[in-house]
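Notes to accompany the following structure.
Removed: one protein chain of the complex. Kept in place: all other protein chains.
The letters A, B and C name the chains in turn, as written, and every chain counts its residues from 1.
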Amino acid sequence: MTETAMVTVDFEIDEELPPSQLIYTFGGHAPVMSLRPGTLLTTSTRDCFAGLVRSTSDLPSMVCDPRFLNPQTGPFYIEGAEPGDTVAVHFVSIEPRYTWGVSTTVPLFGALTGSRDTALLHPPLPELTWIYDLDREDRLVHYQALDSDLRVPLPLDPMHGTVGVAPPLGEVRSSLTPGSWGGNMDTPEMRAGATCYLGVNVEGALLSFGDGHARQGEGETCGVAVECAMDSVIIVDLIKGSDTPWPRIETDDYLMTTGSAKPLEDAFRIAHTEMVRWLMELLELSEMDAYQLLSQTALSPVANVCDTVYTMVCKVPKRHLRELSTAYSGKHGELRSLAKAWAS
Amino acid sequence: MTETAMVTVDFEIDEELPPSQLIYTFGGHAPVMSLRPGTLLTTSTRDCFAGLVRSTSDLPSMVCDPRFLNPQTGPFYIEGAEPGDTVAVHFVSIEPRYTWGVSTTVPLFGALTGSRDTALLHPPLPELTWIYDLDREDRLVHYQALDSDLRVPLPLDPMHGTVGVAPPLGEVRSSLTPGSWGGNMDTPEMRAGATCYLGVNVEGALLSFGDGHARQGEGETCGVAVECAMDSVIIVDLIKGSDTPWPRIETDDYLMTTGSAKPLEDAFRIAHTEMVRWLMELLELSEMDAYQLLSQTALSPVANVCDTVYTMVCKVPKRHLRELSTAYSGKHGELRSLAKAWAS
Amino acid sequence: MTETAMVTVDFEIDEELPPSQLIYTFGGHAPVMSLRPGTLLTTSTRDCFAGLVRSTSDLPSMVCDPRFLNPQTGPFYIEGAEPGDTVAVHFVSIEPRYTWGVSTTVPLFGALTGSRDTALLHPPLPELTWIYDLDREDRLVHYQALDSDLRVPLPLDPMHGTVGVAPPLGEVRSSLTPGSWGGNMDTPEMRAGATCYLGVNVEGALLSFGDGHARQGEGETCGVAVECAMDSVIIVDLIKGSDTPWPRIETDDYLMTTGSAKPLEDAFRIAHTEMVRWLMELLELSEMDAYQLLSQTALSPVANVCDTVYTMVCKVPKRHLRELSTAYSGKHGELRSLAKAWAS
Partner (left out) sequence: MTETAMVTVDFEIDEELPPSQLIYTFGGHAPVMSLRPGTLLTTSTRDCFAGLVRSTSDLPSMVCDPRFLNPQTGPFYIEGAEPGDTVAVHFVSIEPRYTWGVSTTVPLFGALTGSRDTALLHPPLPELTWIYDLDREDRLVHYQALDSDLRVPLPLDPMHGTVGVAPPLGEVRSSLTPGSWGGNMDTPEMRAGATCYLGVNVEGALLSFGDGHARQGEGETCGVAVECAMDSVIIVDLIKGSDTPWPRIETDDYLMTTGSAKPLEDAFRIAHTEMVRWLMELLELSEMDAYQLLSQTALSPVANVCDTVYTMVCKVPKRHLRELSTAYSGKHGELRSLAKAWAS
């Protein structure tokens, strides 16, 4: 595939569509568009509240229908994708569509509260909304306290909380849930410049994404990041005959594996066994040698500790591993070059 | 306290002492020395195997007595320390004593194996030993695969896995365990330049530390880092009338809280509620405002997922929080200056 | 509804259908039949392997397609059922269809092995098949050891591992998974004489059930009970305007709530908060008084510790609570009488 051969496609979302007509699941919907591998797609995503929470007096439980949270753009049918293949999604650019973002607390949702699963007798914490000014020029996100005058400018660091394909076993899963198919992983690593690898479970893969965050802390502790609509550009590609059991991410600097499960140590175990296997393959190491090398080199940041299951990332710096074969035959580098060519 | 007033004390450990005569608990032992707050202490620590695992043919289960693992230097009696106070330990320098480090797997220990608590029917994974060359001049740690020729130079990044005081409730706890008293937290953040804050539970606090690592990955996945004896310099200080429920760490760049518990999400919850409270205090924020700010700014790296309980770190960048009051009345900055003065 | 008014319907399953044509999800399929509330249904269910594992030389990984495990009978459309209502399923009779049952181990499945989520580096435990003779007359299930001559007659205690309705949020869930919609709860309490209450999420509820067990231990420790095809008789009824957030079970002797989640303490928390709320309602107690009463009276048996999430039961003896209002206006007693009338 050469730069000149790259197909560029635009998929415009209709911001007038009411929340009830958007897509909230992975699987279960007919594709909105078919894409050839290698296509560059420009599109946008609506925020997790479908734009309904716009001021500090809008509370999610008042203005949103709980059935209609976290709408996704897609699903896209990837031509030629079959179970056993891997879809590569390279994030070329992720830019806030507007000059504001929003965060809230949500009753019985978040890491530091009783929840639907961690069911306790406490009444819910207060439900509150914070509005953030987004300064796209200076790349800042402005936190404003509700109960004091404190205002803190934070770096803008846009990313997608949700990216995934249709799940296996004929399941249809809510966009609030992460799993082996991707979904609501909520890791800040899913920013522009990253390539996400997703194993294909059904013909055409049925890729969707959304849940833009102007930034988030690791863990997404209160359950809600700085949510905003995004204008995003991705390149979608296909790796035939290579499976990816759990989502992986590659950047210029890091190889990353993810795992989503509860308790959180199980998410850690998944991500880290996946990395042991990846290092075995890329460095031709025995299992125990890979386990040892990972033990001394891995970074292990939390992605989310608030969703229906939690997500961990295992992150190995490429600079330590000069003997590393390129992953997926160099797919990340190839897509990175295409992205740079397109941008220039 | 002024630089000239700083007392400098040396506590030499006897490397000839057999493992059976070393200290393996927090609490339960008479102090080896009494220190005035503000004292700079030069000392050393033995490696977690008390030096018995020295070649790839030494297996822990063969050469070590399971009762004698992870010896500590101390306990030191801190003059004037009482329950309700906080001990501040500033790590001035942590340097490998020798030119080698060692890592192993240990039967039924580590994150990716059945264990004593995660009791399964699998036979243990293989027990193996890796020896690392430590190049102190070039600041490198050399990984050498056992089953192939792969050799990987990794950055030297020395730290102490274990630092703590006597626990509350009259308990005596093994140095293999982390908890509210500190202990075996195994976070790579405990490196030179960091100040660790520990709440005092008994008169004199009874501070000990050890478990030097030439480096470790987050999670200490296989259960064993690049273990080595250390020459360490610390400054010990006392903050009267200020309690610290769970260990905290401060560096020039970060405020950090820790939590140690199982499941791993409970360790996350402890560390992150502690940080909510710390931000409330330092920024005069309401609880919900602090929860929100943390949610968009925290880094949440794992410390260990192998010990008897697991440890998480919550890490907030100071550069984002210019309005922050200094923690513990500026104790970290003060100790940092003393350390620099001593070093020059 | 009176006994004479009870509609009796037979739904015959076609045992010649190949596994690929059976139903393996809750949600996602058109109903096979519509039932009026109060209908007595005679039907049967295929075993969890769709009959493919018949001798000790049949291993699931050899003879089964992993996409086709745990087929369900249904879904049945319950006339008039809408979100906010509760379906009551009374098990009139559950009888093994044949004179044999089967259990196996399955690679990376079960409570005492690494698994897909508790991802470890161990190779799987051996995959083995045990065949049980079922003596329906003497009500015995005969265990036969594979590696010795030991033969143990155990009481026949037939039950359904799986019973549920379509899930909320447009999800379609595998029949291998339990949750708020019921599904693969795998509790031995789901035997003849019990009434199961399930909250309705979609119009018509879409009730299915299956996974017959000639008996099982609590926890279903190895992941597989004494699996067998069943001839079952149920009465299906509808309670309008009364929601049931998590499945409940009532017998002549016990009120039971269930919760399905990981870690196992979350399943416990769900089941026990649900029981606190049920006791508040039935005994007109304050929340704290109900919490206290439950704390001194609940039995808390495990259902399963092997499925994708785990299930706990909270079980309160009715004999202790003579002042108890009847649950769901006496629905269990009503269905029990109908069942007795039908049987005689």
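In this text, a contact is a pair of C-beta atoms (placed from the backbone, for glycine too) under 8 Å apart; a residue touches a chain by one contact, two chains touch by 3 or more.
Being a predicted model, the structure only gives us computed values, none of them experimental.
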Left-out chain, listing which of the shown chains it touches: A, B, C
Option from C:H122, C:H272 or C:H332 whose C-beta touches the chain left out: C:H272
Contact residue for the chain not shown (choose from C:F11, C:F68, C:Y98 or C:Y143): C:Y143
Of C:L121, C:L134, C:L207 or C:L294, the residue in touch with the unshown chain: C:L294
Touching the absent chain when the full complex is considered, from C:H122, C:K262 or C:R336: C:K262
Residue numbers in subunit B that touch the chain omitted from display: 24-25, 27-28, 67, 117-121, 168-174, 176, 259, 261-263, 266, 269-270, 273-274, 276, 287, 291, 309
Residue ranges of subunit C at the interface with the undisplayed chain: 103, 105, 111-112, 125-126, 128, 130, 141, 143, 145-148, 150, 152, 154-155, 215-226, 262-265, 268-269, 272-273, 276, 283-286, 288-289, 291-302, 305, 310, 312, 320-323
Residues in subunit A touching the chain absent from view: 112-114, 118-123, 125, 263
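Just so we're on the same page, only the chains that are shown with their structure count from here on.
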Gap in Å, rounded to a whole number, between the CA centres of subunit B and subunit A: 33
Centroid distance [mean C-alpha coordinates] between subunit C and subunit A, Å: 35
Whole-Å gap between the CA centroids of subunit B and subunit C: 48
Contacts with two or more other chains, residues of subunit C listed in rising order: 118-121, 263
